[in-house]
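Scroll down for the structure; my scribbles are underneath it.
Removed: one protein chain of the complex. Kept in place: all other protein chains.
So, chain A:
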Amino acid sequence: MGLIEAIILAVLAASTPLLLAATGELVTERSGVLNLGVEGMMIVGAACGFGGAWLSGSVIIGALCGIVAGVLMSLIFALMTLGLAVNQVATGLALTILGIGLSGLIGSRFVGEKISLAPHLYIPGLTDIPLIGRILFGEDAFVYLSLALVAGVWFFLYKTRAGLILRAAGDNHASAHALGYSVLRIRMFAVMFGGACAGLAGAYLPLAYTPFFIPGMTAGRGWIALALVVFASWLPGRLVIGAYLFGAVTILQLHAQGWGVGIPSQLMSALPYLATVIVLVLISRARTGGSTAPAALGTVFVPDR
């Protein structure tokens, strides 16, 4: 296997959790809700995903555990911000703080254990094609799932009536409400979808990336996923580009550390975070003409009875 091929495979693997989490958050934000708790939902998803897989011996059950954990976390957020009209920024932070604590609590008994990673696709003939075979036909199921999810979300948002209603709730909740749609119910489902994706993204890490659970193993990926949604201007297609770019930065800095280019390893490790800041600045600057964010993003809605 060539070096280039190995790097591309690693980039795809590193990008997948970002893409999964960002896709979920994109739907949440399109409905008008800013859930900053992605990191918290991811880390709980990672702990529960590993636990489920370790106890059952099945990657699929692990992934399902991660999804359920993410949804449960997101329901706390929905209850607070939709049910009780609490500030979304503060609630999202609380969700992350709670998630970091919970994952440590849940995951402490699994630290030091090991599972076998999710198997990679193998189609005789196709996977054996030199250079592109393993990249196109030799990934783990999550990589394909994440791309299918983006396509599905694009189709849902732009080609279905339900997607149109969801976007309406995110752009002008008063109008959507006046038309007779239950803004809070739409937003609740959007938040739950975001939770499911974040939980799955978290579970991806111990199930398909590294075969063990470490406290804090999400290492800010949830926050980077949030930045990716901004980077993508809330458009699903651009998420793929953004996620793979960030995955590339992550992997290249790891390789650069390996080659020993004489730059402190800490500076290389800081690259994905610095890149996020720079990208946010560049994207926001380019958009001075008008924001592409959902107009009602982050605002509280209390139906007037």
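Everything that follows uses one rule, which is that a residue touches a chain if its C-beta (ideal position, glycine included) is under 8 Å from a C-beta of that chain, and two chains touch if they have at least 3 such contacts; residues count from 1.
The definition used in the following text is that contacts and distances are computed from a predicted model.
The subunit not displayed here is recorded in UniProt as "Sugar ABC transporter permease", chosen from "Sugar ABC transporter permease", "NAD(P)H-dependent oxidoreductase subunit E", "Deoxyribose-phosphate aldolase" or "(2Fe-2S) ferredoxin".
Touching the missing chain, out of A:7, A:75, A:102 or A:235, is residue A:102. Within the full complex, the residue among A:4, A:55 or A:90 touching the omitted chain is A:90.
Residues of chain A in contact with the chain left out of this view: 36, 76, 80, 83-87, 89-91, 93-95, 97-102, 104-105, 108, 180, 182, 184, 215, 219-220, 223-224, 226-227, 230, 264, 266-267, 269-270, 273-274, 276-277, 280-281, 283-285, 287-288, 291, 302-303, 305.
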